[in-house]
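The complex is shown incomplete by one protein chain, all other protein chains being positioned as in the whole.
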Amino acid sequence: MSRKDRMSGNQAIAVAIRQINPDVIAAFPITPSTEIPQYVSAFKADGLIDTEFIAVESEHSAMSACIGASAAGVRAMTATSSAGMALMYELLYVAASDRLPIVMAAVNRALTGPININADHSDSMGAKDSGWIQIYSENAQEAYDNMLMAHRIAEHPDVLLPVMICQDGFITSHAIENIVIEDDESARAFTGEYNPAKHLLNPKESLGVGPYSVSAFYMEMKRSQFEAMNNARKVIRDVSEDFAKRMGRSYGMFEAYRMEDAETAVLLMGSSAGTGKDAVDALREKGVKAGLVKLRVFRPFPAEELATVFRGVKALGIMDKCDGFSGNGGPLGAEVRAALYGKSDGIKTCNYIFGLGGRDIKVEDFRVIFGELKDGIDGKPLPDCRYIGVRG
Amino acid sequence: MIEIRWHGRGGQGAKTAALLLADAAFETGLYVQGFPEYGPERMGAPITAYNRLSESPIRVHSNIYDPDIVVVVDETLLKSVDVAAGLKETGKLLINTNSEPESVLKAFPGFKGSIYAIDAADISRRTIGRNLPNTPLLSAVVKLSGIMDEESFFENMKKAFREKFSHKTEMIDGNMNAVREAWASVVPLNEVAARN
Partner (left out) sequence: MTKENMMRMINETSSWREITAGGFVYGEGNSEFFNTGDWRVRTPVWDESKCKQCLLCYPVCPDSSIPAKNGKRLDFDFDHCKGCAICARVCPFGAIAVVAAGEEDAQ
């Protein structure tokens, strides 16, 4: 039986980890993800989990330990944020190319410069090309649910890729909200046992992991990662479907909110989607055909499905919680426009940069965005990219 | 939906109070949010915490700009922080103070809503034995929010204290007295001033 509870996003992730009871967690504390290893070590001290908790001396070591543990054949997890993720950077690529199904709880925080502890997506967006599957969560419930699904996606033989489950630092990681928690047995049964086909500590078959890959092999290795990432689409859908069947909460690659007849729409990821939905409802009441798409899975990127969902939309605001400093906007802006190109041409778009370093975004800000999009439909020039919520 | 903003100073427990309120409201079956505004941890610096309490699921994740209730944990903040900013015209402002009603009212000349005072420091010192203003403040906010009647709130708190102080049962009575006294002492200041 599931139970209704209230807790923060970090607590929700910790509960999921306790239920999953992974073999190894290696982590180094960094705000705002610090609470996760804190809760885990408390669970360990209380005998609630038999996880091997490795208190490493840096995030570089945390990911290295996860790679070692995962290669040895066990479930390995970590949690990090911001500069911590940046310190893992080279190992993120190693984990992906070694095809090790490591799971990370990423609690999004601005990647320093200037120093800041609050939420934006610049940390995980920096790792968008590392070969990790990236799933973003709107609230504590989604963080919990996504975490329960993560291992099955990562460990699927057609995938074998590391997964990061992202949520917005403080905004959801430290906010108490209502949540439905599954009972331990159902959660554990859903995640299942991990029995890797090949692993280092198998006395019956010796194995070499992480071989040097000369030019003659490197591209074939990358091509096989490409295939695995593409395979992840079906696996994510299947696992999410099974989750919906068993737990009653359904998730797709993205959530289309009131998109049926939408003329203006925004696309975004993470905690601000809920604020955007409130804005959409308010606009709908006034007869404005507004809609919202909340992207859940950023890697693999559901380009084809997005092109379909935006068919019929006349103006689209693509909202990045991260600037890519291309001079044209952020990573979501670039990817969504590429997805639309040649498939849903004719949609006017503006790439909004918002919420950097914890800058609050209000329902009112969304109204401004939808207003600009409407003006864009009516012929007023829409800028390619603009910052919203910044003092002008 | 009821939106509540807390003003306190780092280290005074405004965040904890907001989380306790979320807990209490959750027990009544409401949807809740409780979250502080995070920044560098600086004891004594002004901080803000928030609550949303609603009968339907809460999706919005922004701070609160037009609260229904504002709680001021430390009255010295009145000098430096515009605590009533955005407070709804029909809103309620609760101040932890031992000042005279007239002087508090004078600080908000244009405010049309109701101002309430509670001497949480005094109540907690007398009932619990230490200056722990959170318990009386929580009681006062619950009363002002109207999310629970007196009886069920007291019942709820008794249960919570029994759990919390299972190894220090002597703490239960003092805390319950703080809850009861605070509930009784929350009255609109203009009424008090008129009586005087």
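First chain written, first letter: the chains are A and B, and each begins at residue 1.
The criterion applied here is as follows: a contact is a pair of C-beta atoms (placed from the backbone, for glycine too) under 8 Å apart; a residue touches a chain by one contact, two chains touch by 3 or more.
Just so it is clear, the model here is predicted, and its values are computed rather than measured.
Chemist: Considering the entire complex, write down the shown chains that touch the omitted one.
Modeler: Missing chain, whole complex, touching shown chains: A.
Chemist: Touching the left-out chain: which of A:A42, A:I115, A:A189 or A:L207?
Modeler: Here the residue in touch with the unshown chain is A:L207.
Chemist: Can you say which of A:E90, A:D183, A:E227 or A:D384 touches the chain missing from this structure?
Modeler: Final answer for the missing-chain contact: A:E227.
Chemist: Going by the contact rule already stated, which one of A:D98, A:D145, A:D320 or A:E372 would touch the omitted chain in the full complex?
Modeler: A:D98
Chemist: What residues on chain A make contact with the chain left out of this view?
Modeler: 97-100, 160, 198, 205-211, 213, 216-217, 219-221, 223-224, 227-228
The rule is simple: only the chains that are shown with their structure count from here on.
Chemist: At what distance in angstrom does the C-alpha mean of chain B lie from that of chain A?
Modeler: 36
Chemist: Can you check the complex and tell me which residues of chain A touch chain B?
Modeler: Touching chain B: residues 6, 32, 117-118, 139, 168, 170-172, 174-178, 271-272, 274-275, 277-278, 358, 360-363 of chain A.
Chemist: Going by the contact rule at the top, pick out the chain B residues touching chain A in the complex.
Modeler: These residues of chain B touch chain A: 19, 22-23, 26, 31-36, 38-40, 57-63, 65.
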